Structure formats: C-alpha cells, structure tokens
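Below: one structure, written as structure tokens.
Note that one protein chain of the assembly has been removed; the remaining protein chains are unaltered in position.
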Amino acid sequence: MTHLRYGVRTFLLELVMVAAGIAFLFPVYALITLSLKSGRQIASAPLSPPTSPTMANFSRAWSAAGLGSALLNSTMITVASLVCLIALGAFAAYFLARCASRLGFGLYVLFLLGIVLPFQLGMIPLFKLVDQLGLLGTYQGMIVFYTGIQLPFTIFLYTGFIRALPRDYANAALIDGATHLQAFTRVVFPLLRPITGTVLILNAVFIWNDFFTPLLYLGGSARETVPVRVFSFVGQYVSDYGLVFAGLVLAALPILVVFLLLQRYVIRGFASGLKG
Amino acid sequence: MTSRFEPDRRGFLRAAGGLAAVAAMPAALVACGGSSGAGGGGSKTLRLVGVSDQQKALDELTKLYTQAKFTTSYAPTDQVETSLRTQLGAGNAPDVHVVYPGNGSAMSMAQIAQAGLLADLSSQSWTQLIPANFKSAFQVQGKTLIYSAGSSVIGAIYNKKVFQKAGVQPPKTWTELLDVCAKLKKAGVVPIALGAQTAWITQLITYALVPSTVYAKNPQFDSQMQAGSASFAQSGWRDAFTMYLDLQKRGFFNDNPNGTTFEQQTSMVATGKAAMAVQVSAVLPDFRKAASSPDDLGMFPFPGADSADGVWIPAGVVVGLGVSARSRNADAAKAFIEFLGKQENINRWAAAVACIPLHRDASSTIDPVLEPFLPFIEGNKAVPFMDQAWPNAEVQPTHFAVVQELLAGKTTIDKGLAKMDQVYRKKS
Partner (left out) sequence: MTTRRTARPATTPSPPVKGRRTGFLTPPWWFVAPALLVYAAVVLYPSLSGVMYAFTDWSGIGGKSFNGLANFRALFHDERAVGALKNTLLLTVAIVVVQNGIGLLLALGVHARIRSRTVLRVIFFAPAVVSPVMVAFLWKYVYNPDPHAGLNGLLGAIGLGGLRQDWLGDPSLAVWSVAGMVVWQYAGYSMVIFLAGLEGVPADLHEAAMIDGAGRFQRFRYITWPLLAPALTINVMLSTIGGLKLFDQVYAATGGGPGYASETLSTVLYKQAFVYGKFGYSTAIALVLALFVAAVSLLQIAYLRGREVQA
C-alpha cells in the first residue's frame, strides 16, 4: 500500500478521511471556543464560534491557577515516570516474552492482574504506606506510584509485540557472544520503536491527565499538577468554565505536540529501517 | 542466569540511565521539598482542605490571619470527599477540613463525629450566636463540632424582564404560582427551567415545597421520623411530590428535564428563554455571570401553600469547616476557627459566598435580592435543608433517583416514597 501512486482511489480515501477528521476535531474546537468566551457568551451560545474572542481566561488561568509551576510539576512527574516505565517495562516484558517456563507465564499473569484490579482496593493501604515513607507531597512518591500502577499496561503492550518479533536477531547476537544486556539494548530495543512510541504516548496521556491521585498525594503542596490546579475552579454550585477550559487547552497542548513529534519519529524510523 | 560477559557500560547506561537518575532523585528532592513543619518562629503551619466553593472566602481570611501559616488545597465536592475520606481512613487528617452541616452525607458533621474525628469547638464564644433552629446543623449532643458562616436559602431565581413582559408579579401562594406559570406559558416562555440531568438539581423543588407541606403543619416531623412514628409516605412529602409532578403535567417545565443540565437551566433563565428556576441562593453569581445585566435577576420564596401565612422556606447552613480531633496542631487550628467566628470575619465569609450571615450586626451586608427571605428567617419559618436531618448518606441520592424516575414516568409516588422510607430505616 505504501508504494501505491496517488490515484483516484487514494484521493477518494483522502476525502473520506478528512471528513472523519472534521468530526473528530470537535473537542478541540469546543475546548478552544469555550476557552475564548466569557461566562455570558458561554451561557447564550456555548458552541458557536466566538464573536469577540477574549484571551482573559488564559491569562487568568495562568496566574490564578499558578499554571507555570504546575506545568513544571506535571512535566517532571510525567517524564520521570515514563523513563522508569519504559526502562523497567521493556526489560521485564522481554524476559516474560522469551521465558518459556511456567514461572514466566505465571509472572505475566500476575502483572496483568494489575490492569484488572480496581484502584479502590489498595487505595487506603497505599496511602498509609506513602505517608509512612514520608513521600506525601513529593515528586518521587508520584513517580514510584505511576511506575507501579502503569507497569502492567506497559508490560502488556511490550510483551505482545516482543512475542511477534522474530527471535533470530537477538539469538544471532547471543551466539556471536553478546551479553543479554547487549543483545537487548542494541538489537531488540531498537526494533521496539513503534510500540515504544505507543507506550510513551498512552502512558503520558494517563499520567498527565490523572486528577485524583495527585489531589490525594500532592494536594496543598507546592508540587500540585495541572489538573489539580485547573479543577479547583469547579465548585459544587458555581463553576468558572471559561477558566477551566482555558486551563485545559494549555494543559492538553503539550501532549498533542509530543504525539505529533513522536509519531513522525516512529514513521521515519520505519522508513529508514527499510532502506538500511 | 547471569551474563557470561562483562557488560558494556555505555549500553547499560543508555538503557538504564533514566532509572539511575530517578533512584538518585529522592535524596535530592527530600532535601528541598516537604513542609518546614513547626520551624520558623513559633507560628505553626496548618494544613487545610476545602471545597472549591470555599476558596474565595478562605483565600481572603487565611491571608488576614497572621498567627499561623497555611498549606491549602481546594477541589470539587466529589473529589474532596473521596480524597478526604481516604486521608481520614488512613489516619492522616488535615488540621482543618471541610465539613457539611448536620447529617445525611459522607462528609457531614454527624457521620464524621460518629468516628470521633472532630474536635469540640463548644468553648468558643461565637457558638453562642447559633440560632436555635440551626443548632442541629452545628451540634451533636450539645457539642458544637462545625463552623459555618451562615445560611443560604432555596427559592425561585427569576428573570425580571420576562416577568415584566408577561405582566406578572412574584406569586405569594401556590394558586398564584400556578396562575403566573400559566400566563408565562401563554406568553411563549418556559415558566420553570429544570435541569434534572444534574443530580442535585432534582431535589430543589421538593425542598422548596416540603417546609410548607410538612414542617409548617408539623414542626416535630424530624424527631418523629427518628423515633419511627412518622414516614415519608404518610406525610406532606406525598403532597410535595404530587405538586412537583403537577407542574410537569401542566407543561410548566421545559421538555426533557432529565436531559437538561444545570448549565443549560442557568442559561435558559439568564437569556430569558425561561422565566425562573428553583435554586439555591449560592448559585446567584452563576446566573448573574450568564445574564446580560446582573440586575435582571431577582429571587422570591417559592410558595408551597395556598395561604401566604402557611408558606415556610428552606434555609440551610452553608458548608463549613471542622478541626480534626487527631490534629497535632489542634490548638492552633482551633484558634483559627475562633478568628473566623469574629463578627467581621463572619461578614467577610458571608459576603464572599453571598449567604445570610450566621449573626448580623450593623456592618453586615446582605445581597438585596435575598431580602424577601429575611422575614421568614426572623419569624422562625425557615427549616434546614432536609438531608441535614437524615440519618444516613444514602437517603439523599435515593431522593435524586426517585425524582428522575418520577419525571421519566418510570415509577409512582407510592413506590418512590416507599423506597425512601426503606433507605431511611437502614442502619447507619
């Protein structure tokens, strides 16, 4: 398919896909429209194009929510958690995918259990643990938490793809005398680029948007993340939605940019792999 | 199995570098993070957790208070409840935290007090100002366990321009109300906007009617319910539900109330598509923000009786604060509450959330649209919001669901009331 010329069929496909794209663009449109309106405009015509757009929400959200420092906190926590997740997850998944013993399968199932368990089950004991370790209100408490909680998902994604990968490359390296560490970091891991991109972006979305955990563990500290600051505008009775949406636009932008960059990188990696 | 070869340093570091960096981080961060505790100059740092509705008032008041420092955190009601109950359950309560007055919800005073987690505030002087009919919202067995700055009322928020155009005046009795609604409907506007998709909206019309249909006739209703000698089914609650559905039958609500949200309801009244909405006075700022001029909006007591004398209103104590019984800084926390109890600070809080101050002096100001309600409060014709007297946290959500099912025609008044009675009788 990749080598087809751009013909009529492709053009028709393009039309259909663009139409679908417009339908999917709605949330971005709605987010931006609402963030550009005052309370009165939101009430009278929430989703129509803004007639007199105001940037007031953005500057207010930025200062009132202290978004500058919150963005730093969110970035620190997300990036560090992703590094841990990919390092720990890829190694573990490689072992689980390649270990044929019953122990290996048992461990795999044990990890998958983590996707299944409702978070409420361990919530109170975990909170006690984090408290006793003195990790409330710290980055590292959150990083360890996200690493642990998202490892099952990460391992699940990696294991599936490693299983479908031919063993020959790594085996050839091992027979040539490489250590397992070398075989993995130099041979296998580069082959995992597409799924690493997926692991990165899907975990990033979860960690970046998570609201409840940072509220519980960081609430009141100087390390509050973007969602915690943004949602403090949502009251039981009175809510400032223009402000909330402006905050959310600012919050969603970094993730969208990361995805844009990442998926280009994944495609380029693929293309160069074909030539090399 | 161990490797048979010396690992390649660079390869290892490239893969595990991030890990190493993170492993090294804790020590570095612990050094610069964390609270300074009781460090500087004897002034303690109090941890305070509130709901978003309290932020405006508390931002102002914590800044004014110089005897302690604060770390504060605010979030929407649901999330604060979840987070606070987790902290309380794990034995790590904030020094000062949000508490709902009376009983009837998971973060209400009576439910937390049952677990022995609220400090006694009775010795503070402001507690002498609590009006007699509000005592049950503040006290358990004579001990005051919650601070609140005042009360808000439920009534009809209406669009004055729409009323003017249809040539109608705020009604004083139920018959007048029906008459006004009929005229508004004829004029082509929705008489009452109802956003029952948002769960807490469902209760407001019942709450507006029940003071007249139940408490005006039988002020002892709550204690009789507790004693088991009264029931929802055999009381004015039946009349209230009948009147609620009568409004629907006559076509006085917008179409599809169960699909309409609070935001849509607000917008309908503010833009004049609808004439009024039964609401808590606390949402006035929302309606004003949505209207072309804040002066377009007024408020009147929603009359639930056929004679003006028989009309009573709901006036609930607004969400307040409690001190954790386990707090290591309990004395400093109580001192802060004492500060909040000073008249000028009650006034400040009340002004920030547009409620009627717990106690008034010459310097107290009241939102002018609330003036029609004051005679009721002063004449002891105001009762707390009903859930504040309910014995467990399940009755209120049941009431929400029953109203939605009634509006959808999925249940009957008999079944709905029976359901509420059954849940009311559940233990704890």
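Letters A and B mark the chains in the order given here, with residues in each chain numbered from 1 onward.
Assume contacts are C-beta pairs under 8 Å (C-beta built on N, C-alpha and C of every residue); 3 or more make two chains touch, one makes a residue touch a chain.
All values derive from a computational prediction rather than experimental measurement.
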Item to check | Neighbouring displayed chains - absent chain, whole complex | outcome: A, B
Item to check | Among B:Q111, B:S212, B:T266 or B:S281, residue touching the chain not depicted | outcome: B:Q111
Item to check | Option touching the unshown chain, where A:L88, A:L136, A:L218 or A:A246 are the choices | outcome: A:L88
Item to check | Residues from subunit A at the interface with the omitted partner, ascending | outcome: 1-4, 6, 10, 13-14, 16-18, 20-21, 24-28, 30-31, 46-47, 84, 88-89, 91-92, 94-96, 98-100, 107, 109-118, 120-126, 129, 144-145, 147-149, 151-153, 155-157, 160-161, 163-164, 167, 169-180, 182-184, 186-187, 190-191, 193-195, 197-198, 201-202, 205, 209, 211, 227, 241, 244-245, 248, 252, 255-256, 259-260, 263-264, 266-267, 269-270, 272-274, 276
Checklist entry - Which residues does subunit B use to touch the chain missing from this display? => result 1-5, 8, 19, 78, 81-82, 85, 88-89, 105-106, 111-112, 114-117, 196-197, 199, 255-261, 263-264, 392-394, 397, 400-402, 404-405, 407-408, 410-411, 428
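To be clear about the criterion, only the chains that are shown with their structure count from here on.
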Next on the checklist: Based only on mean CA positions, could you tell me how far subunit A sits from subunit B in angstrom?
Outcome noted: 35
Checklist entry - What residues on subunit A touch subunit B, complex-wise? => result 38-40, 42-44, 46, 80, 83-84, 86-88, 91, 123-124, 127-128, 131, 134, 136-140, 143, 177-182, 184-186, 189, 211-212, 215-216, 219-224, 228, 231-239, 241
Checklist outcome for this item: Listed in rising order, the residues of subunit B that touch subunit A in the complex are 1, 3-8, 11-12, 14-16, 18-19, 21-22, 25-26, 29-30, 33-35, 47-49, 51-53, 55, 71-77, 79, 82-83, 86-87, 89-92, 94, 200, 263, 266-267, 270-271, 280, 282-283, 285-286, 289-292, 319
